[in-house]
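All protein chains but one are shown at their positions in the complex.
Which chain is which? They are A and B, in the order written, and residues in each are numbered from 1.
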Amino acid sequence: MFKETTFNVYQASQSIIHKLDPRVKILGAVGIILSNVLLPDGAWLAFGISFIALVIMVLLAGIAVSFVLKRSLVALPFVLVAITILFTLPGEPLVSFNIFSWHLTITDAGLLRFTSILVRAWISVQAAIILTATTRFPDIGHGLRHLKIPLVLIAILSFMYRYLFVLSEEATRLIQARAARSASLPDSPKPPVRWQAKNAGNMVGQLFLRSYERSDRVYNAMVARGFQGQFLTLTPHTMVSADWFGLAIILSMLSLIQIIGHFF
Amino acid sequence: MPIIHEPQPETKINLSENGPILEVQNLHFSYPDGHKALNGITLQLQEGHKAALVGPNGSGKSTLMLNIIGILHGSGVRKINGMAITEDNLPLIRSQVGIVFQNPDDQLFSPTVFEDVAFGPLHMGCSEDETRQRVIEALAMVNMSEYINRLSYHLSMGEKKRVAIATVLSMKPDLIILDEPSAGLDPRARRSLINLMNELPQTLLVATHDLLLVREILPRTIILDEGLVVADAATEEILKNTHLLENHGLELPV
Partner (left out) sequence: MNHSPAPLHIPDGFLNIVISVAFWLATILIVGLAIRKSKATLKERHIPLMGIMAAFIFAAQMINFPVAGGTSGHLLGGALAAVVLGPWSGILVMTSVISLQALLFQDGGLLVMGANIFNMGILTALIGYGLFQIVKNQDRGIQFAGIAAAAWLSVLAGALTTSFQLWLSSTSPAGLVFPAMLGVHLLIGIGEALITVAAFAFITQVRPDILRPQSAEGNGKYGWVIVGSIISLLVVLISPFASTDPDGLERVAENLGFLGQAQDTPFSFLPDYTIPFLGETEFSTIVAGLVGIIIIGLIAFFIGKAVQKPAPVEEHTHSN
């Protein structure tokens, strides 16, 4: 179900990380993720340094470690997709065991590959979490604009962000209204899936029409304030010394990590 | 940090200093589906007037308001500051007439309060500095200065309504139209909104069902029913006339 707090990915604070230009933070997060993917399997020293760098950032930003850890679990389900590589990549067998009627053997190559994937994914998702925890979404939008992402895309994302809460609330109300009318007596049969799907489809259709008509009203409000088709915006961020230093540090770190990862 | 005021270029045309700000004559309008919403509306608003627009639902209030800001185009005379509304001068018209819609979620469409209040001036062609200046002034007028960097979806209904008014104030219009401003507000927010509206220097046209609000701050009342103006007089007179009120689906709370 939906709660207002699910949108609270941003943790307000006055740390130096928070004050960094959003461009720097976006490039930093993408940089770490890219660096991870470019490191070969088993580059434990390099992965370790990346991780420590993130920990330092979390501490500097004043975010609770538990917050980051809890949100990093979002990548967990996909681990199941990768887990079979433990057994199927050819290599030296390490340990065997039996589950039901299957005889499974974990190979060294498989273990290396699996744990590398895991570490990469975990570090990457944490970098992204730190980005959103220290940068409000409108500022991420401005940062992307500075980085030359087309304004049309940013504008659409801004509108989407603005109305995410409103429409999600409407969807929740529809779901609650349905729940309130979904009584059932102990022995009565459950309604068929087709009927349930039809109700759900009606709700989706209802939400669609409300949203469509709302967009007409929003358009009128824009037009009433002078909108003529050309979307204008202010970009209030300028790079200061701290931001350039930040970039220099990030690039140096990532190069160091790459060198260590490939040669040691 | 000192704020430097830059002299504003004259963007408005005042053809006659003493003419009405709003002039509507024999305005008719039908929707595409055939429904005739306005059947010959005639009214005038002088500068400084604060008028209420009342009437039952479906009487044509919304249609009239959308005609006045040029989103809908009926037949008949519509003039703002003596200037007729045509397809070509819509941007100019919209710099002189502002409308605060009923649902603030429709009006506040930007992620932050600052960006919403800045939208009007920015699209009017104001420079970045001028825009910032106007945002600060507008938010101060509605007592929402500390909210300048807040995210719009976080605000309460009362706060949103105030910011919605600020989004129009930053455009410095001569006439402000408000659609059901007190709807959905708790008593405290309503009180604060009424006080705010009372202090606005602009000419106001307020569509509302809230007759107590009308009695308190709007000296003139226009009753609309079935697309026609059925009464246009001092509020005191109209509210005394219970027969008139009843005939047009209105009721004064005791």
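Quick notes
By definition in this document, a contact is a pair of C-beta atoms (placed from the backbone, for glycine too) under 8 Å apart; a residue touches a chain by one contact, two chains touch by 3 or more.
Every value quoted in this text rests on a predicted model; they were computed, and no experiment measured them.
Even with one chain removed from view, subunit A keeps its contact list with that chain: residues 2, 6-7, 9, 29-30, 33-34, 36-38, 40-41, 71-72, 74-75, 77-78, 81-82, 84-85, 88-89, 113, 117-125, 128-129, 132, 137, 140, 145, 150-153, 155-164, 166-168, 170-172, 174-175, 190, 193-194, 196-209, 211-212, 214-216, 218-219, 222-223, 227-236, 238-245, 247-248, 251-252, 255, 258, 262.
Heads up, the rule we're going with is that only the chains that are shown with their structure count from here on.
Subunit A and subunit B have CA centres that are 41 Å apart. Considering their complex, residues 7, 136-138, 141, 158-159, 161-166, 214, 217-218, 220-228, 232-234 of subunit A touch subunit B.
Subunit B makes touch with subunit A in their complex at residues 66, 69, 71, 91, 94-95, 98-99, 101, 103, 105-112, 115, 118-120, 122-124, 128, 131, 151-153, 167-168, 171.
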